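Below: one structure, written as structure tokens.
Removed: one protein chain of the complex. Kept in place: all other protein chains.
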Amino acid sequence: MASERVLGYARAINEALAEEMRRDERVWMMGQDIGKMGGVFGLTKGLQEEFGASRVRDTAINETFIVGGAAGAALGGTIPVVELQFADFVLTAADEVFHKLAKWRYMHGQFEMPVVVRLPSGVVGGAGAEHSQSLETLGMHIAGLKVAVPATPADAKGLLKSAIRDPNPVLFFEHKGLYRAKGPVPEDPELVVPFGVANVARQGRGMTVVATGLMVGRALEAADRLSEDGIDLEVVDPRTLVPLDIDTIVASVEKTHRLLIVHEAPRTAGFGAEIAQQVQERAFFALDAPVWRVAGTDTPLPQDPELEQMCIPSVDDIVEAARALAAV
Amino acid sequence: MASERVLGYARAINEALAEEMRRDERVWMMGQDIGKMGGVFGLTKGLQEEFGASRVRDTAINETFIVGGAAGAALGGTIPVVELQFADFVLTAADEVFHKLAKWRYMHGQFEMPVVVRLPSGVVGGAGAEHSQSLETLGMHIAGLKVAVPATPADAKGLLKSAIRDPNPVLFFEHKGLYRAKGPVPEDPELVVPFGVANVARQGRGMTVVATGLMVGRALEAADRLSEDGIDLEVVDPRTLVPLDIDTIVASVEKTHRLLIVHEAPRTAGFGAEIAQQVQERAFFALDAPVWRVAGTDTPLPQDPELEQMCIPSVDDIVEAARALAAV
Amino acid sequence: MNSADLIELYRTVVTIRFAELRIREHVEAEGFGGFWHPGIGQEGVQAGAVAAMRSDDYLYYAHRGLGYAIAKGMDMAVLFGDLLGRSTGSTGGKGGGTVHFADQSRGVLGQGGTLGSNFVMGAGTATASQLLGDGRVTVVFFGDGAAGRGTWHEAALQASVWKLPVVWVCENNGWALSARFTDQSPTPNIADRAPAYGMPGVIVDGQDPIAVHDATSEAIGRARSGEGPTLIEAKTLRIRGHYEGDRQPYREDKVADDEIPNDPVHRLGEQVDDDTRRQIDAEAREKVAAAFDEALAAPRADPSVIFEAVWA
Partner (left out) sequence: MNSADLIELYRTVVTIRFAELRIREHVEAEGFGGFWHPGIGQEGVQAGAVAAMRSDDYLYYAHRGLGYAIAKGMDMAVLFGDLLGRSTGSTGGKGGGTVHFADQSRGVLGQGGTLGSNFVMGAGTATASQLLGDGRVTVVFFGDGAAGRGTWHEAALQASVWKLPVVWVCENNGWALSARFTDQSPTPNIADRAPAYGMPGVIVDGQDPIAVHDATSEAIGRARSGEGPTLIEAKTLRIRGHYEGDRQPYREDKVADDEIPNDPVHRLGEQVDDDTRRQIDAEAREKVAAAFDEALAAPRADPSVIFEAVWA
């Protein structure tokens, strides 16, 4: 069956890019090393060959141009899909991301801003404090940006296609630790995954776990282990943080009465706090226990590849927290 | 009595700067228009006259230098106190704020980073979407920065002095709408307000209200109005978000059993979510009702001075929310 | 420039001048919530450069006045509406004071509130034109102060390497708020920076609208034919304070309020015959007055506008 085709997360993204560029001539790309090299993580391999050096452009090291230029190019009638080499670099172009992309339409009362910023994100392989962060929460706090955090190859492809077709700017957080992950990806080029629709990755009755990106797999693994102890996790992956499908999360909590949120981003003022608070606002009396978080440490990330792993939630951490929360 | 001296918030900041520059020769300042002009909001008036153009420097329009240069100057053995003309401009120097200031010490396992970044913040007078934001939450999510949000002239002075004496980088959010606010400011130049100690601005038993900056005054006004209805608010001003005096907030909630958080920053993923979540984690069973938030709209801020006020909590909004929450 | 074009250019310059004066009058009499950064005295740059643009060329303006947009043909009642926070403004009433305004149909694309945003945005729009082959040129206005931002460097390098159809027009009025240009630039001219980017740097008298027009026209020609960007520096003066009401305590060489050295209006006016000029003046004055009245009479925006245009 076509829909049972198995693909890697990176390949799925590459395919989405190629399909959308074939579909719409206005779609084009720029970023560092995305052309001849095909991207430092190989995500854009073959695209310059197929679409030419004009539609797949290698820039200099100029993040403010990559993002701000994309904003300008959107006003000029094109659909730029740009790559920052590491998600952390949103901070080297923060005015362009959080002011230009997010607010230009609002400030000028017109224009569409169909820009996708692809952001290789998260901890993997010792890239250090300024190349490993999970910064998706920032896009949630400042209005005007959509935020996608795909956890599977199918979602990576389907959400990216949605992002490219969206007239709004999208921060697209690809987890570097998932690039080699494999999963079924339907072949249908018209298959898009809509924003704002959570994926219930596992059904369960005992406790709701909300997780994104790399943490979805770890939560599922934790769920497998806990099921042996009779703790039945429901794992909900919001897929996009803006818009956020809070309804699905609340419905799950109303069923399970317990909520554990898992994210790689630092704990304090991370998106887990927001989800917890929204659930609490809407389902206070359904909660049998406090909402808990398993999250990244409130520290910069060390360069060392073993130490950095200790800064983000492991399967063990999730298992332990879920066990304790079940006992509250 | 000396401690009953009344001073404006802006003047209190100016006094703190002058006193610290007199106390320690290593303290110096840079920013746009802070010298001859004394700052666009007049905060640095007279300082270049007293301390000379070398210690009070006018820069070009180069926020990455203002902040990144401050970081470098701290490594070179000085204590820079820099001004960004508007707090929003942390986004034009975000790599320098959230990477260099916040992480340099950690990444290199040594060095102190005694930098203060003064940030005129908040809505006032129609400055528009990129000159009016309350971005303090960002400093809470990325570890390595302390964050002060003074609400009174005495706190502005005392916290700024603490900030300058702190070996860590501090984001110092001054509310532009408070610059003309007056209040008692003790004359003692050794009087500092420590970080991480909340101010219980009003004692009450019916409900805890956490508010910062401009919102503290509005919460107090709301409390006065509500006291006529027998709703007795306790108003807690954390004064600093990093470190956060969660103990005082939790203690208050354990007394009142209800918590309302008021902030000017956009609601979603604002610091209110974090405070709510920490309270919920620590005092779940003390809460008789969900924690609620009264917060800024999840929109960019319009330029129009009347419309922008509608985007942030008013006294009426607080009164209304508190009344409703009391009835839950 | 033929005489019909010259007359139109004069009409533009004088219209902007009357708009400047009308706004000043309003600010002095009643104020409005926000700030107003007057462009009086700099009309020559704004009108001259825009006159060299095709109607479908793209424009990013700077914050000093409305001249850019008036020259590009935007409706003045709409522009004043933005200034006065009226629902009839191009931003639907979100504006007020120092304005954002835009007109997609005329290629008026806006400005960033953070100085220097225009550099990267403009280069990006020019990239779009290059990709689409639509033959449009993007003109980016900016001040001498804004030129200090790093976005200039990133945009200018890439624009030059890609030979983007973009023209950079610096209004060097000698001041960035309280900072004198000569105190914050290591070289005497902004144009001195052009060779670093492998692009021509042209200095022009900003008080001479025709000279500005001609320099811009040449640069636009280069851009349109694929030869890449040009940096034009128009030397002009900031007649008033940074914003209307700024008493400029930092400034010794204050320009007398009503004295505009090398006034572009007079200079151009001298080349128009007296009758025509008088007629144009009268028409312009009237048009400005009518547009301002129209804007004043328009309703303020409904607060619901706050939630509009966050998302497309």
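Letters A, B and C name the chains as they come in the text, with residue numbers starting at 1 for each one.
Here is the rule we go by: contacts are C-beta pairs under 8 Å (C-beta built on N, C-alpha and C of every residue); 3 or more make two chains touch, one makes a residue touch a chain.
As the structure is a prediction and not an experimental result, all values here were calculated from the model.
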item	value
Partners of the unshown chain among those that are drawn	A, B, C
Among C:Gly31, C:Gly135 or C:Gly198, the residue in touch with the chain that has been omitted	C:Gly198
Residue of A:His131, A:Lys157, A:Arg218 or A:His263 in touch with the missing chain, whole complex considered	A:His131
Positions on subunit B contacted by the hidden chain, ascending	26, 28, 30, 54-55, 57, 59-60, 62-65, 67-78, 80, 95-96, 99-100, 104-113, 143-144, 167-168
For subunit A, residues in touch with the removed chain	32-33, 35-37, 40, 58-64, 88-89, 91-92, 125-131, 297-300, 302-307, 310-311
In subunit C, positions touching the absent partner	148-154, 157, 160-161, 183-187, 192-199
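In this text, only the chains that are shown with their structure count from here on.
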item	value
Pairwise touch network: line, ring, star, complete, or other	complete
Between subunit C and subunit A, distance of the C-alpha-averaged centres to the nearest whole Å	40
Euclidean distance of C-alpha centroids - subunit A vs subunit B, Å	31
Inter-chain centre distance, subunit B versus subunit C - centres from mean C-alpha coordinates, in Å	36
Residues of subunit C engaged with two or more neighbouring chains	91, 94, 100, 112-114, 150, 310
Interface hub residues of subunit A, defined as touching at least two other chains	95, 99, 106-107, 143-144
